[in-house]
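As you look at this complex, bear in mind that one protein chain is not there, while each of the others sits in place.
The block that comes next holds chain A.
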Amino acid sequence: MNGAGKILTDSGVITWRNVMNVRRNPEWLLGATLFPIMFVLMFAYVFGGAIGGPGGDSGQYREFLIAGIFAQTVAFNSSYTVIGFANDLQKGIIDRFRSLPMSRLAVILGRTTADQVLSLVVLFVMSICGLLIGWRIRGSVLDAILGYLMILLFAFALSWVGAYIGLVSRSVEVANSAGLIWMFPLTFISSAFVPQESLPGVLGTIADWNPFTAAVNATRDLFGNASPAGWAAPSGWPADNAALYAVLSSVAIIAIFAPLATARYRKVASR
């Protein structure tokens, strides 16, 4: 079998293995969906009135919110990638894989792909939740599909970062927190939950250039969801070219972290 073919079949096999792992532990899915549903309800009903503006239309805010929550949820799924690798390392499964004549890249690609299968399931549940609180897709079906693909691509990119973190973590405990901690600034210093223009000074600049902001803005746009009336529209190159910027940064993240993670995998020792 040629090299590329072997990478794809091996990745497929590893993806199957990881998806089977989730199927045998449905409670993981429960955790992965309950958390974001909780988030939707919190933001929509607890903060919604305040952020939506005085007497603001919290229905509009909820519609604005959904793309941000979707993106945040799948971004957080990269922590499953981290924990997955940390566990496989601890259990000696990575040693077994490394002693096989299989593609090195496939072990990581199979994991990052399987984690997007998880993301798909979660997105489905969340879409239903969104529809229940009044969110609607206002654009075309094609645009909506592109919107979903946008966040999946971004989540896939983050998953490679997660793979690297998982492979450098010294223990499952370390991996647990290392996989989550960076998610908070990444997803909160952004346009996911608040008016982008409301963020002060440096935070505003970070939010403007945060690839996560771009992914959220692009998705929001593709869903045809507007910001609540009266919010200042963000400006600047990343805001004007959100989709392009989001895709470029996703590709860049993969281009950086795929080689890093693969190089780490080659050397990593179990335990």
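As a working rule, contacts are C-beta pairs under 8 Å (C-beta built on N, C-alpha and C of every residue); 3 or more make two chains touch, one makes a residue touch a chain; residues count from 1.
Everything that follows uses one rule, which is that contacts and distances are computed from a predicted model.
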Which of "Molybdopterin-dependent oxidoreductase", "ABC transporter", "Cytochrome ubiquinol oxidase subunit I" or "Spore coat protein JA" matches, in UniProt, the chain that is not displayed: "ABC transporter"
Contact residue for the chain not shown (choose from A:Asp10, A:Asp115 or A:Asp208): A:Asp10
Missing-chain contacts mapped onto chain A: 1, 6, 9-10, 13-14, 17, 20-21, 24-25, 91-93, 95-102, 269-271
